[in-house]
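Removed from the display is one protein chain of the complex; every other protein chain stays in position.
Think of it as A and B in the order they're written, each chain with its own count starting at 1.
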Amino acid sequence: MFERGSSIDVRGIGRHTIESVLRLGYAARFFAMTVMHSGTSFRRPRLIIRELYYSGVLSLIIILVSGLFVGMVLGFQGYQTLKTYGSESALGVLVALSLVRELGPVVSALLFASRAGSAMTAEIGLMKTTEQLSAMEMMAVDPIARVVAPRFWAGVISMPLLAALFSAMGVYGGYLIGVVLIGVDEGSFWSQMQSAVDFREDVVNGVIKSFVFGIAVTWIALFEGYDAPPTAEGVSGATTRTVVTSSLAILGLDFILTAFMFRGV
Amino acid sequence: MERSTLDLWVGLFVIAGIGALTILALKVGNMGSFAGSDTYRLSAQFTNIGGLKPRAAVKSAGVVVGRVAEITFDNDKFMGKVVMNIEKRYKFPKDTSASILTSGLLGEQYVGLEAGADDAMLKDGDSIKLTQSAVVLEKLIGQFLYNKAAEGGPSK
Partner (left out) sequence: MASENLVEISGVSYSYDQRHPVLTGIDMVIPRGKVVAIMGISGSGKTTLLRLIGGVMMPTRGRVTVDGELTHELDRDGLFRLRRRMGLLFQFGALFTDLSVYDNVAFQMREHTDLPAEMINDMVMMKLHAVGLRGAHRLMPAELSGGMARRVALARAIALDPKLIMYDEPFTGLDPISLGVIRNLVRKLNDALGSTSIVVTHDVQEALDIVDYVYYLSEGVMVAHGTPADMRASKDPLVHQFVWGEADGPVAYQYPSRKFSEELELV
(Lines give C-alpha, C1' and ligand atoms only; values in the text may rest on other atoms or scores of the structure.)
Protein backbone atom coordinates (compact mmCIF):
# COMPACT_ATOMS: atom_id res chain seq x y z
CA MET A 1 0.00 0.00 0.00
CA PHE A 2 1.37 3.39 -0.92
CA GLU A 3 1.57 5.39 2.30
CA ARG A 4 2.76 8.80 3.33
CA GLY A 5 6.31 8.40 4.58
CA SER A 6 6.74 11.64 6.43
CA SER A 7 5.97 11.79 10.13
CA ILE A 8 6.15 15.55 10.39
CA ASP A 9 2.83 16.91 11.52
CA VAL A 10 2.58 19.62 8.91
CA ARG A 11 -0.96 20.49 9.86
CA GLY A 12 0.11 20.70 13.49
CA ILE A 13 2.91 23.11 12.71
CA GLY A 14 0.62 25.20 10.60
CA ARG A 15 -1.99 25.24 13.32
CA HIS A 16 0.55 26.22 15.96
CA THR A 17 1.87 29.06 13.85
CA ILE A 18 -1.60 30.37 13.19
CA GLU A 19 -2.44 30.10 16.87
CA SER A 20 0.69 32.04 17.76
CA VAL A 21 -0.23 34.79 15.37
CA LEU A 22 -3.77 34.88 16.74
CA ARG A 23 -2.42 35.04 20.26
CA LEU A 24 -0.13 37.91 19.31
CA GLY A 25 -3.11 39.75 17.89
CA TYR A 26 -5.05 39.12 21.08
CA ALA A 27 -2.09 40.41 23.08
CA ALA A 28 -2.00 43.58 20.98
CA ARG A 29 -5.72 44.13 21.53
CA PHE A 30 -5.17 43.55 25.24
CA PHE A 31 -2.48 46.23 25.25
CA ALA A 32 -4.75 48.69 23.48
CA MET A 33 -7.58 48.00 25.94
CA THR A 34 -5.27 48.43 28.91
CA VAL A 35 -4.17 51.83 27.68
CA MET A 36 -7.66 52.92 26.70
CA HIS A 37 -9.13 51.91 30.04
CA SER A 38 -6.49 53.77 32.01
CA GLY A 39 -8.85 56.59 32.90
CA THR A 40 -9.75 54.98 36.20
CA SER A 41 -6.09 54.63 37.13
CA PHE A 42 -5.44 58.31 36.66
CA ARG A 43 -8.63 59.44 38.35
CA ARG A 44 -7.80 57.26 41.33
CA PRO A 45 -4.02 57.43 41.75
CA ARG A 46 -4.27 55.34 44.91
CA LEU A 47 -4.60 52.29 42.70
CA ILE A 48 -1.29 53.01 40.98
CA ILE A 49 0.39 53.92 44.25
CA ARG A 50 -0.58 50.58 45.72
CA GLU A 51 0.90 48.73 42.77
CA LEU A 52 4.01 50.92 42.84
CA TYR A 53 4.62 49.56 46.30
CA TYR A 54 4.26 45.92 45.26
CA SER A 55 6.26 46.16 42.04
CA GLY A 56 8.70 48.94 42.81
CA VAL A 57 9.43 49.16 46.49
CA LEU A 58 9.53 45.41 47.00
CA SER A 59 12.01 45.08 44.13
CA LEU A 60 14.37 47.61 45.69
CA ILE A 61 16.44 45.16 47.68
CA ILE A 62 17.26 42.88 44.79
CA ILE A 63 17.96 45.82 42.48
CA LEU A 64 20.25 47.62 44.89
CA VAL A 65 22.17 44.53 45.93
CA SER A 66 22.56 43.31 42.35
CA GLY A 67 23.61 46.76 41.21
CA LEU A 68 26.27 46.90 43.86
CA PHE A 69 27.63 43.48 42.97
CA VAL A 70 27.61 44.13 39.23
CA GLY A 71 29.44 47.41 39.78
CA MET A 72 32.02 45.71 41.96
CA VAL A 73 32.63 42.98 39.41
CA LEU A 74 32.98 45.61 36.70
CA GLY A 75 35.54 47.27 38.92
CA PHE A 76 37.57 44.09 39.24
CA GLN A 77 37.34 42.87 35.69
CA GLY A 78 37.66 46.32 34.24
CA TYR A 79 40.82 46.98 36.17
CA GLN A 80 42.40 43.70 35.08
CA THR A 81 41.79 44.42 31.42
CA LEU A 82 42.67 48.12 31.45
CA LYS A 83 45.91 47.42 33.29
CA THR A 84 47.26 45.59 30.26
CA TYR A 85 46.94 48.79 28.24
CA GLY A 86 48.13 51.02 31.02
CA SER A 87 44.76 52.74 31.12
CA GLU A 88 43.68 52.08 34.71
CA SER A 89 42.62 55.68 35.08
CA ALA A 90 39.83 54.99 32.61
CA LEU A 91 38.16 52.59 35.04
CA GLY A 92 35.52 55.15 35.98
CA VAL A 93 34.65 55.56 32.32
CA LEU A 94 34.36 51.83 31.80
CA VAL A 95 32.15 51.25 34.82
CA ALA A 96 29.90 54.23 34.24
CA LEU A 97 29.34 53.76 30.53
CA SER A 98 28.72 50.03 30.83
CA LEU A 99 26.14 50.61 33.51
CA VAL A 100 24.35 53.68 32.22
CA ARG A 101 24.12 52.57 28.63
CA GLU A 102 23.52 48.83 28.97
CA LEU A 103 23.74 46.98 32.24
CA GLY A 104 21.54 49.36 34.21
CA PRO A 105 18.49 49.21 31.98
CA VAL A 106 18.93 45.60 30.86
CA VAL A 107 19.83 43.81 34.08
CA SER A 108 17.33 45.72 36.17
CA ALA A 109 14.65 44.90 33.59
CA LEU A 110 15.56 41.21 33.74
CA LEU A 111 15.41 41.27 37.52
CA PHE A 112 12.14 43.16 37.45
CA ALA A 113 10.66 40.60 35.08
CA SER A 114 11.65 37.74 37.35
CA ARG A 115 10.49 39.33 40.55
CA ALA A 116 7.68 41.75 39.88
CA GLY A 117 6.62 40.45 36.48
CA SER A 118 6.13 36.87 37.56
CA ALA A 119 4.34 38.06 40.69
CA MET A 120 1.90 40.06 38.57
CA THR A 121 1.27 37.08 36.31
CA ALA A 122 0.64 34.78 39.24
CA GLU A 123 -1.63 37.28 40.94
CA ILE A 124 -3.82 37.89 37.92
CA GLY A 125 -3.81 34.25 36.91
CA LEU A 126 -4.95 33.32 40.38
CA MET A 127 -7.67 35.95 40.35
CA LYS A 128 -8.85 34.49 37.07
CA THR A 129 -8.79 30.92 38.41
CA THR A 130 -10.74 31.76 41.55
CA GLU A 131 -13.28 33.66 39.43
CA GLN A 132 -12.49 36.98 41.10
CA LEU A 133 -12.24 38.64 37.68
CA SER A 134 -15.62 37.22 36.65
CA ALA A 135 -17.08 38.35 39.96
CA MET A 136 -15.83 41.85 39.27
CA GLU A 137 -17.41 41.81 35.83
CA MET A 138 -20.69 40.63 37.26
CA MET A 139 -20.53 43.52 39.72
CA ALA A 140 -20.21 45.87 36.76
CA VAL A 141 -16.59 46.79 37.53
CA ASP A 142 -14.27 46.55 34.55
CA PRO A 143 -11.41 44.23 35.62
CA ILE A 144 -9.05 45.69 33.05
CA ALA A 145 -9.53 49.20 34.35
CA ARG A 146 -9.45 48.18 38.01
CA VAL A 147 -6.84 45.44 38.12
CA VAL A 148 -4.73 45.47 34.96
CA ALA A 149 -4.21 49.13 34.09
CA PRO A 150 -2.92 50.30 37.50
CA ARG A 151 -0.34 47.52 37.47
CA PHE A 152 0.70 48.47 33.96
CA TRP A 153 1.38 52.09 34.81
CA ALA A 154 3.10 51.15 38.03
CA GLY A 155 5.48 48.96 36.05
CA VAL A 156 6.19 51.64 33.47
CA ILE A 157 6.93 54.21 36.18
CA SER A 158 9.03 51.85 38.32
CA MET A 159 11.30 50.60 35.61
CA PRO A 160 13.37 53.76 34.87
CA LEU A 161 13.62 54.53 38.58
CA LEU A 162 14.91 51.05 39.33
CA ALA A 163 17.35 51.20 36.41
CA ALA A 164 18.74 54.51 37.67
CA LEU A 165 19.12 53.11 41.18
CA PHE A 166 20.87 50.05 39.75
CA SER A 167 23.33 52.17 37.78
CA ALA A 168 23.99 54.51 40.67
CA MET A 169 24.69 51.59 43.00
CA GLY A 170 26.87 50.05 40.34
CA VAL A 171 29.01 53.14 39.95
CA TYR A 172 29.40 53.21 43.71
CA GLY A 173 30.38 49.54 43.67
CA GLY A 174 32.94 50.20 40.97
CA TYR A 175 34.29 53.08 43.03
CA LEU A 176 34.51 50.88 46.13
CA ILE A 177 36.56 48.26 44.38
CA GLY A 178 38.53 50.44 42.00
CA VAL A 179 39.44 53.38 44.18
CA VAL A 180 39.04 52.21 47.75
CA LEU A 181 40.23 48.64 47.41
CA ILE A 182 42.62 48.55 44.46
CA GLY A 183 43.85 52.12 44.64
CA VAL A 184 43.03 53.66 41.28
CA ASP A 185 43.39 57.43 41.45
CA GLU A 186 40.14 58.88 42.78
CA GLY A 187 40.46 62.11 40.85
CA SER A 188 40.90 60.56 37.45
CA PHE A 189 38.22 57.97 38.23
CA TRP A 190 35.56 60.66 38.54
CA SER A 191 36.86 63.30 36.16
CA GLN A 192 37.36 60.97 33.22
CA MET A 193 33.96 59.51 33.92
CA GLN A 194 32.34 62.91 33.86
CA SER A 195 33.85 63.87 30.56
CA ALA A 196 33.05 60.54 28.95
CA VAL A 197 29.46 60.09 30.08
CA ASP A 198 27.25 62.46 28.15
CA PHE A 199 23.88 63.33 29.59
CA ARG A 200 21.89 63.25 26.39
CA GLU A 201 23.66 60.43 24.63
CA ASP A 202 24.14 58.08 27.53
CA VAL A 203 21.94 58.87 30.51
CA VAL A 204 18.84 59.85 28.56
CA ASN A 205 19.20 56.93 26.17
CA GLY A 206 19.48 54.62 29.13
CA VAL A 207 16.26 56.05 30.57
CA ILE A 208 14.48 55.64 27.23
CA LYS A 209 15.60 52.03 27.13
CA SER A 210 14.25 51.31 30.57
CA PHE A 211 10.90 52.92 29.66
CA VAL A 212 10.64 50.65 26.65
CA PHE A 213 11.60 47.63 28.73
CA GLY A 214 9.08 48.62 31.38
CA ILE A 215 6.29 48.72 28.83
CA ALA A 216 7.32 45.39 27.32
CA VAL A 217 7.81 43.47 30.56
CA THR A 218 4.66 44.74 32.25
CA TRP A 219 2.57 44.11 29.14
CA ILE A 220 3.84 40.55 28.84
CA ALA A 221 3.39 39.81 32.55
CA LEU A 222 -0.17 41.14 32.65
CA PHE A 223 -1.20 39.45 29.41
CA GLU A 224 0.13 36.04 30.43
CA GLY A 225 -1.74 36.27 33.71
CA TYR A 226 -4.96 37.43 32.06
CA ASP A 227 -4.79 34.73 29.39
CA ALA A 228 -3.65 31.90 31.66
CA PRO A 229 -5.76 28.72 31.69
CA PRO A 230 -7.70 28.88 34.97
CA THR A 231 -5.92 25.91 36.58
CA ALA A 232 -2.90 25.47 38.80
CA GLU A 233 -0.75 24.19 35.95
CA GLY A 234 -2.03 26.95 33.73
CA VAL A 235 -0.96 29.70 36.11
CA SER A 236 2.43 28.16 36.79
CA GLY A 237 3.05 27.77 33.06
CA ALA A 238 2.06 31.38 32.52
CA THR A 239 4.48 32.57 35.20
CA THR A 240 7.33 30.71 33.54
CA ARG A 241 6.35 32.08 30.15
CA THR A 242 6.40 35.61 31.53
CA VAL A 243 9.99 35.33 32.67
CA VAL A 244 11.19 33.65 29.48
CA THR A 245 9.31 35.87 27.03
CA SER A 246 10.20 39.04 28.94
CA SER A 247 13.87 38.15 29.01
CA LEU A 248 13.95 37.49 25.28
CA ALA A 249 12.02 40.67 24.60
CA ILE A 250 14.38 42.74 26.75
CA LEU A 251 17.47 41.43 25.02
CA GLY A 252 15.95 41.74 21.56
CA LEU A 253 14.70 45.29 22.17
CA ASP A 254 18.06 46.20 23.70
CA PHE A 255 19.79 45.18 20.50
CA ILE A 256 17.40 47.21 18.34
CA LEU A 257 17.55 50.27 20.57
CA THR A 258 21.33 50.13 20.90
CA ALA A 259 21.71 49.88 17.15
CA PHE A 260 19.59 52.99 16.73
CA MET A 261 20.95 55.02 19.59
CA PHE A 262 24.62 54.39 19.51
CA ARG A 263 25.14 54.39 15.79
CA GLY A 264 27.41 57.34 15.36
CA VAL A 265 29.14 57.46 18.70
CA MET B 1 -0.57 47.39 55.20
CA GLU B 2 -1.71 50.76 56.46
CA ARG B 3 -2.38 53.29 53.75
CA SER B 4 -0.02 55.84 55.24
CA THR B 5 2.87 53.39 55.55
CA LEU B 6 2.38 52.32 51.96
CA ASP B 7 2.35 55.93 50.82
CA LEU B 8 5.52 56.58 52.78
CA TRP B 9 7.43 53.74 51.18
CA VAL B 10 6.24 54.59 47.68
CA GLY B 11 7.17 58.20 48.22
CA LEU B 12 10.64 57.24 49.41
CA PHE B 13 11.04 54.93 46.44
CA VAL B 14 10.13 57.61 43.92
CA ILE B 15 12.38 60.17 45.61
CA ALA B 16 15.27 57.71 45.69
CA GLY B 17 14.77 56.86 42.05
CA ILE B 18 14.68 60.47 40.93
CA GLY B 19 17.66 61.16 43.16
CA ALA B 20 19.60 58.36 41.49
CA LEU B 21 18.72 59.80 38.09
CA THR B 22 19.93 63.23 39.21
CA ILE B 23 23.18 61.80 40.50
CA LEU B 24 23.73 60.00 37.25
CA ALA B 25 23.02 63.16 35.30
CA LEU B 26 25.19 65.50 37.34
CA LYS B 27 27.98 63.59 39.02
CA VAL B 28 28.44 60.77 36.57
CA GLY B 29 27.52 62.60 33.42
CA ASN B 30 28.61 65.96 32.18
CA MET B 31 25.36 67.82 32.47
CA GLY B 32 26.52 69.86 35.43
CA SER B 33 29.62 71.30 33.94
CA PHE B 34 28.45 73.24 30.94
CA ALA B 35 24.69 73.49 30.97
CA GLY B 36 24.36 76.68 32.94
CA SER B 37 27.72 78.30 32.28
CA ASP B 38 27.84 81.54 30.43
CA THR B 39 29.59 81.17 27.13
CA TYR B 40 30.41 83.23 24.06
CA ARG B 41 30.78 81.95 20.54
CA LEU B 42 33.92 81.80 18.46
CA SER B 43 34.30 80.21 15.08
CA ALA B 44 37.26 78.84 13.12
CA GLN B 45 37.65 77.38 9.66
CA PHE B 46 39.71 74.29 8.87
CA THR B 47 40.65 72.63 5.61
CA ASN B 48 39.98 69.31 7.33
CA ILE B 49 38.26 68.85 10.66
CA GLY B 50 39.29 65.20 10.85
CA GLY B 51 37.30 63.28 13.44
CA LEU B 52 36.14 66.29 15.42
CA LYS B 53 32.59 65.91 16.74
CA PRO B 54 30.10 68.32 18.32
CA ARG B 55 30.53 68.58 22.09
CA ALA B 56 34.22 67.78 21.75
CA ALA B 57 36.44 69.65 24.16
CA VAL B 58 38.14 72.96 23.40
CA LYS B 59 41.33 73.12 25.41
CA SER B 60 44.03 75.62 26.01
CA ALA B 61 47.23 74.64 27.84
CA GLY B 62 45.52 71.29 28.40
CA VAL B 63 42.58 72.77 30.34
CA VAL B 64 39.04 72.49 29.02
CA VAL B 65 37.84 76.04 28.30
CA GLY B 66 34.82 75.28 26.12
CA ARG B 67 32.96 72.84 23.89
CA VAL B 68 32.40 72.50 20.16
CA ALA B 69 28.85 73.65 19.47
CA GLU B 70 28.38 72.82 15.82
CA ILE B 71 30.32 71.87 12.73
CA THR B 72 29.18 73.00 9.29
CA PHE B 73 30.54 73.11 5.75
CA ASP B 74 31.23 76.52 4.26
CA ASN B 75 30.17 76.12 0.62
CA ASP B 76 31.89 79.35 -0.50
CA LYS B 77 35.33 78.65 0.84
CA PHE B 78 35.00 74.83 0.82
CA MET B 79 36.27 74.67 4.38
CA GLY B 80 34.90 73.12 7.55
CA LYS B 81 33.51 75.74 9.94
CA VAL B 82 33.65 74.92 13.62
CA VAL B 83 31.63 77.02 16.09
CA MET B 84 32.71 76.81 19.71
CA ASN B 85 31.18 77.88 23.01
CA ILE B 86 33.94 79.32 25.18
CA GLU B 87 33.40 80.08 28.86
CA LYS B 88 32.98 83.82 29.38
CA ARG B 89 35.68 84.01 32.01
CA TYR B 90 38.37 82.97 29.52
CA LYS B 91 39.42 85.66 27.08
CA PHE B 92 41.73 85.03 24.15
CA PRO B 93 43.77 87.49 22.07
CA LYS B 94 42.82 88.16 18.46
CA ASP B 95 45.84 86.32 17.09
CA THR B 96 45.09 83.05 18.92
CA SER B 97 45.56 79.94 16.80
CA ALA B 98 43.28 76.90 16.78
CA SER B 99 44.43 73.40 15.89
CA ILE B 100 42.68 70.07 15.84
CA LEU B 101 44.64 67.71 18.02
CA THR B 102 44.26 64.13 19.13
CA SER B 103 44.34 63.08 22.79
CA GLY B 104 46.84 60.29 23.08
CA LEU B 105 47.83 58.53 19.91
CA LEU B 106 44.50 57.30 18.66
CA GLY B 107 42.10 59.02 21.02
CA GLU B 108 39.33 61.52 20.58
CA GLN B 109 40.00 64.77 18.75
CA TYR B 110 39.66 68.17 20.34
CA VAL B 111 40.36 71.79 19.48
CA GLY B 112 43.50 73.22 21.01
CA LEU B 113 43.83 76.99 21.37
CA GLU B 114 47.20 78.66 21.64
CA ALA B 115 47.03 82.22 22.81
CA GLY B 116 48.73 84.89 20.78
CA ALA B 117 50.26 88.15 21.93
CA ASP B 118 47.73 90.71 20.72
CA ASP B 119 46.28 93.19 23.20
CA ALA B 120 42.82 93.12 21.66
CA MET B 121 40.62 90.16 22.74
CA LEU B 122 38.25 88.03 20.67
CA LYS B 123 34.61 88.92 21.16
CA ASP B 124 31.38 86.95 20.83
CA GLY B 125 30.91 86.04 17.18
CA ASP B 126 34.54 86.58 16.14
CA SER B 127 36.44 84.02 14.14
CA ILE B 128 39.91 82.69 14.73
CA LYS B 129 42.12 83.35 11.72
CA LEU B 130 45.06 81.07 12.33
CA THR B 131 44.08 77.46 12.08
CA GLN B 132 45.80 74.14 11.71
CA SER B 133 43.77 71.29 10.33
CA ALA B 134 43.64 67.80 11.66
CA VAL B 135 46.20 65.25 10.71
CA VAL B 136 44.49 62.71 8.54
CA LEU B 137 46.10 59.33 8.98
CA GLU B 138 45.56 58.15 5.42
CA LYS B 139 47.27 61.20 3.99
CA LEU B 140 50.13 60.72 6.36
CA ILE B 141 50.58 57.13 5.33
CA GLY B 142 50.18 58.04 1.69
CA GLN B 143 52.85 60.71 2.09
CA PHE B 144 55.16 58.27 3.82
CA LEU B 145 54.78 55.67 1.09
CA TYR B 146 55.26 58.31 -1.61
CA ASN B 147 58.44 59.47 0.08
CA LYS B 148 59.67 55.95 0.38
CA ALA B 149 58.93 55.27 -3.26
CA ALA B 150 60.66 58.51 -4.29
CA GLU B 151 63.74 57.47 -2.31
CA GLY B 152 63.88 54.02 -3.79
CA GLY B 153 62.98 55.06 -7.37
CA PRO B 154 65.96 57.03 -8.73
CA SER B 155 68.47 54.56 -7.35
CA LYS B 156 67.02 51.69 -9.43
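Operating definition for what follows: a contact is a pair of C-beta atoms (placed from the backbone, for glycine too) under 8 Å apart; a residue touches a chain by one contact, two chains touch by 3 or more.
In this text the structure is predicted, and so the values were computed from the model without any measurement.
**Student:** For the chain that does not appear here, which of the shown chains does it touch in the whole complex?
**Tutor:** Per the contact definition above, the missing chain touches A.
**Student:** Which of A:V10, A:M139 or A:A259 touches the chain that is not shown?
**Tutor:** A:M139
**Student:** Which residue numbers on chain A touch the omitted chain?
**Tutor:** 126-127, 130-132, 134-135, 137-142, 146
Everything below uses one rule, namely that only the chains that are shown with their structure count from here on.
**Student:** Based only on mean CA positions, could you tell me how far chain A sits from chain B in angstrom?
**Tutor:** Comparing mean C-alpha positions, chain B is 36 Å from chain A.
**Student:** Would you mind writing out the residues of chain A in touch with chain B in their complex?
**Tutor:** Contacts found on chain A: 46, 49-50, 52-53, 56-57, 60, 96, 100, 157-158, 160-162, 164-165, 167-168, 171, 190, 193-195, 197-199, 202-203, 206-207.
**Student:** What does chain B use to touch chain A in their complex?
**Tutor:** 1, 3, 6-7, 9-10, 12-14, 16-18, 20-21, 23-25, 27-33, 55, 57, 64
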